[in-house]
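One protein chain is absent from this view; the other protein chains keep their places.
The chains carry the letters A and B, assigned in the order they are written, with residues numbered from 1 in each.
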Amino acid sequence: MTVAKDRFTFWMFALLLLTVLCFFLDLFVGRYDLTFNDLYRGLFSFDQQETGQLVMREFRFPRSVTALLAGASLSVCGLLMQTLFNNPLAGPYVLGISSGSSLFVAIGSLTGISFFLQDAGMILLAFVGAILFGGIILFSSVRIRSQVSLLLVGLMLGSIAGALITTLEATASAQELRAYTMWTMGSLQQTHFDQLALFSILVTLGLLSCVFLIKPLNALVLGEEHASLLGIRIKHFRFFTILITAILSGTVTAYCGPIAFVGLAVPNLAKMLFKTADHSKLLLGSLLIGGSFLLATDVTIQLLEPYFLVPVNALTSLIGAPIIILLIVKRWS
Amino acid sequence: MISIQNTQFGYNAPILQVESLKIDNGTLTGLIGKNGSGKSTFLKTLCGLTPVLSGSIHIGGKALSHCSEKERSQLVAFVGSSQLAIPYLSVKEFVLLGRSPYTGVLGRYSTADELVADEMLSLFHLDHLRDRELAELSDGERQLAAFARAFAQETPVILMDEPTAFLDYGNKRSLLSVLKNATVESKKCVVISTHDLDLCLEEEISILGINQINKKTIFYPRGTTKEEMITQFF
Partner (left out) sequence: MENNPIKIIEVPGKRPGFFLLNFTRTVNRILFISFIALLLTSCSREIQSTRTKKAIPLSYAQNFKLDSLENGVLLTIGESKGRIKRFLLAAEKPAHLINGALWIKTPVKRIVAFAGTDIGMLTRLDAAEHICGVSDRTLVFSSAVRNHIRKNRTLDFRQEAQVSFEQLLQCKPNLITYSDFGKDYPHEEALGKAGVICLPILDWKEQHPLGKAEWLKVYGYLCGKEKEANQAFNNSVETYNTLKKGISSKGKPTVFSGNQTGEIWFCPAGNSYEAKLISDAGGDYTYKKTKGTGSLSLTPEKVLTDNRHTAIWINPEANNIRELLQKQGRSAFFDAYASHKIYCYSGNMNKYWETAACYPEKVLEDLITIFHTKNPTGLNYYQRLK
């Protein structure tokens, strides 16, 4: 028993170290050379005239923090969805909440009504969309007993949003279309320094709330019936899981656009690495693996930048998929 | 103990009726009936998973319909018929899950919980398997682990839906015997549904039968002969 515990502690420390390392790498890798001085000054005694400090504060720091928060949030959401639906292929977007964000952002950017409502406006629109669709799913979760039916509702919401978006795309001008398409590619660089506070608070709240889900999640591996008979209030649990997922994935989508792959792959990776069904370990593990993964992806983007500009979504899948395949092959050989 | 008065069981229409039934502590009862006769429905209703159509059920003196999930989880434990081969879950962790009704909001297990789990593991002779993954065990061992979990829950009543269904004869026999001893020792009230009438008679446990014709249950205490039973419900 202690061997496993030691093993777990070792991995946790290693991951924590990895995350911190990736964070600092992301801060300092790039075309413009920066120093620790720039970091310290840029954050605490900012002098706008110093280009180094400016780059650190306005570009690098927000980017790294966004990568960390987004990676952690999406991975945790993915884990919640996978356990809730007992399906290793579920991801944070399976309930269609991010489709709500996409739809409202599309309305904002494609109809020409508030085309210039970009930046802060886009974020607000994405939030509204997430809350609306999240609300519909939450309402449905109270009425619908079966998990599969709930999944279907999520899928249908996604389809409706997709259809509406396509219609909007057909009547949009080339410029509007381009702006919207760029949003759907996902970006870790759209957050401004002063937006980081709210972003961090929301994510932290969401992640901390997951602590109360550990017990029901652990029981849920036995199936809903058994979990219920072990004293878990299934309806409550479902409601709060969906609520937390909506908040976390909605926030990330609002600030970054839809980021693919992370929420799906990282929880599976965590399970394969830690070989446990204990969600206290899995949640922490997914959080750290997700954070460092997205940070490492961003470092790669920075390294490739002089040669070509790669969108985040492309790289997450390109890097992540081979790793997953490797692990699966290793496990089954 | 289990006490049922004038109750109708079923989903939309009544499948089964019980006028009056009392099952005492320290007894292992086999629930026998044809397929489709309502065994699963009966057990699920006794758990509280399905509501009764009419009437009342009392478990350990408390009315089932007035219990919250938590209270219920401390009164009734349930073992389903499907084999739970959950990846990455060790036997010890699996049995510990049975302590969930007694853990706090964060689900941490106290030393007392660990002790109970260890006790149950030895009761069912699983000490040597405690750190193995559930998926690695044989069917029989996995079933024993399920018993251990249910017992770890420390409820006065334990219900099991065809726990010996997928096992070979030797395993069935030993499992039933272990179960009977554990039941008597811990003075619990255990009801298992099964098809193996002969086995139940051999092990000398009481039988609860379901009559297809009048859709009522009949209770046969230990020692009733086979002939008497067969004429009644097969």
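Throughout what follows, a residue touches a chain if its C-beta (ideal position, glycine included) is under 8 Å from a C-beta of that chain, and two chains touch if they have at least 3 such contacts.
Note that the coordinates shown come from a computational prediction; the quantities given were computed from them, not determined experimentally.
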| item | value |
| --- | --- |
| Omitted chain's touching partners, listed by label | A |
| Given A:Val55, A:Leu80, A:Ile97 or A:Leu269, the one touching the chain that is not displayed | A:Val55 |
| Contacting the left-out chain in the complete assembly, out of A:Thr9, A:Ser149, A:Thr171 or A:Thr204 | A:Thr171 |
| Selected from A:Phe28, A:Phe127, A:Trp183 or A:Phe237 as touching the chain missing from the view | A:Trp183 |
| Missing-chain contacts mapped onto chain A | 30-32, 48, 51, 54-55, 58-60, 116-121, 170-171, 178-179, 182-183, 185, 187, 189-190, 192, 305, 309, 311 |
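By our rule, only the chains that are shown with their structure count from here on.
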| item | value |
| --- | --- |
| Chain B-touching residues of chain A, taken from the complex the two chains share | 1, 4, 211-212, 214-215, 218-219, 221-223, 225-226, 228-233, 271, 274-278, 280 |
| Partner chain A, residues of chain B touching it in the complex | 47-49, 69-70, 72-74, 76-78, 80, 84, 86-89, 92-93, 97-98, 100-101, 103, 105-107, 131, 153 |
